[in-house]
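A protein chain is absent from this complex, but the other protein chains hold their places.
Up next is chain A:
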Amino acid sequence: MTTDTLNNTSTADIEVAVNQGDNSGNHDHKMTGIKRWLYTTNHKDIGTLYLWFAFIMLLTGGALAMVIRAELFQPGLQLVEPDFFNQLTTVHGLVMVFGAIMPAFTGFANWMLPMMLGAPDMALPRMNNWSFWILPFAFAILLGSFFMESGAPNFGWTFYAPLSTTYSNGSTAFFGFAVHIMGISSIMGAINIVVTIMNMRAPGMTYMKMPLFVWTFFITAYLLIVVMPVLAGVVTMILTDTYFGTSFFDAAGGGDPVMFQHIFWFFGHPEVYIMILPAFGIISTTIPAFSRKKLFGYSSMVYATSSIALLSFLVWAHHMFTTGMPLFGELFFMYCTMLIAVPTGVKIFNWVATMWRGSLSFETPMLFSIAFVILFTIGGFSGLMLAMTPVDFQYHDTYFVVAHFHYVLVTGSLFSLYAGAYFWLPKWTGHMYNDTLSKWHFWCSLISVNLLFFPMHFLGLAGMPRRIPDYALQFADFNKWVSIGGFAFGLSQLIFLAVVIKCIRGGEKALAKPWDGAVGLEWTVASPAPYHTFSAPPSQQDIDKQHEN
């Protein structure tokens, strides 16, 4: 008898206790059709919903970016009006940050955390359902504003006052409510993650035996709980400034627009780590698996992640070097920012050391992971350049900044998501993905993403400002190449869609553990993972075995 059939026999009894107050009784029976997805409290279903939602948002935000790149293909105004161009950049940023990257990571958390911890489900399954299902409404409001008389938000995803207050095109209310809902969703998701990790670990799973994946989500969830309410606060201030006559950011009434930037970036800088720490967790899972070695420096990884999280609260003003800060302020934020390179470097070197003299193989998840390590490091280095106050005066608000944050968010966060998706697709679907097609996805993405973002460094250094629909003639050639890279990268993501659909529909049957070097409790259950796993907790030997390997 396998572990899985054992799990299933005792499922019905225990599930009643888990979902107290749920009267439907037999939980092995899934509802059918749309109701299964609307009413589901199953962590795997909700994880699937999050992942599909995130992918749809990735394509939506990508489509907006395609229009941006089409307009920038050559100098002059061809396709869109400048005001609409601003709406495109704004909504592109919001959709990618709050619609694609963050929900995708929440999807991974939902799918994997209970299985990695040996828990039957997330701690708060009903809240889990709620935190997902409010998201489509938030984005319906945000994207719907394109079709309103006022148009969509056009003040940048950072919604600096007074652009979003005094000079708002009337979309501030739509924007504000949408972001409030996204924030509530994130906070609920984060509370769920923290409670799950603190209380639902299988007996014998101590904190330092948790996979690093779990650690990074734990720390990220704490960051979310601490900073998302600050975002909610600043959005509220923007709303009252615009519609109820307060003067938080209005100098005429005694407020200060620069204060907006302080409060926003107090949220905003931890936010960028919210989008990269889970990526570190995924990469720390895939690289050991395909190097067939234990992760190098597990505990140093835990401490490095924590220090990055703590330092993220001390660096927010490096986004504001050009606002006229006094010298000691600029020095403080410059040094603190550079300090973050130390724990980040610890991580990079640990990954390299994990690969060192490992028995490497280059399956698609590993290809994405190695690309992540190299390209994220490029993004990290351009971040260090931006951290230097004197040169930041030159780079500020240029395409160099655009290149920097796309290297860390696309070849960083998004590539890690792909690595994780290919790594766990066999577990999710029960089938192996089409290897040839996935390699096409990787190589097309890798080549086009560099064509897309690398020349942006030079454009920025040469002085091309960001968020402009038109540019000086000397930038024309590079912009043409960037646009071609952009279209190619956008189309390459459709290959991923094809891979996933093919993988769900069929393909080579996946073993319970399709990767010989993989460790983790999720590989001790069958593929596809049964609807309910770990209704009975895993044995101590199983837990210890995952940690020792």
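In the analysis below, a residue touches a chain if its C-beta (ideal position, glycine included) is under 8 Å from a C-beta of that chain, and two chains touch if they have at least 3 such contacts; residues count from 1.
Criterion: contacts and distances are computed from a predicted model.
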Record-based protein name (UniProt) of the chain missing from this complex, from "Dihydroorotase", "Cytochrome c oxidase assembly protein CtaG", "Succinate dehydrogenase iron-sulfur subunit" or "Sugar ABC transporter permease": "Cytochrome c oxidase assembly protein CtaG"
Options A:Ile191, A:Ala353, A:Met385 or A:Leu511, residue touching the unrepresented chain: A:Ile191
Touch with the omitted chain, as defined above, among A:Ala65, A:Met96 or A:Ala123: A:Ala123
Among A:Val230, A:Leu384 or A:Ile504, residue touching the chain not depicted: A:Val230
Interface with the unshown chain - residue positions in chain A: 10, 13-14, 17-18, 20, 123-124, 166-167, 187, 191, 194-195, 198-200, 225-234, 237, 245, 248, 251-253, 256, 258-259, 262-263, 266, 324-326, 329, 536
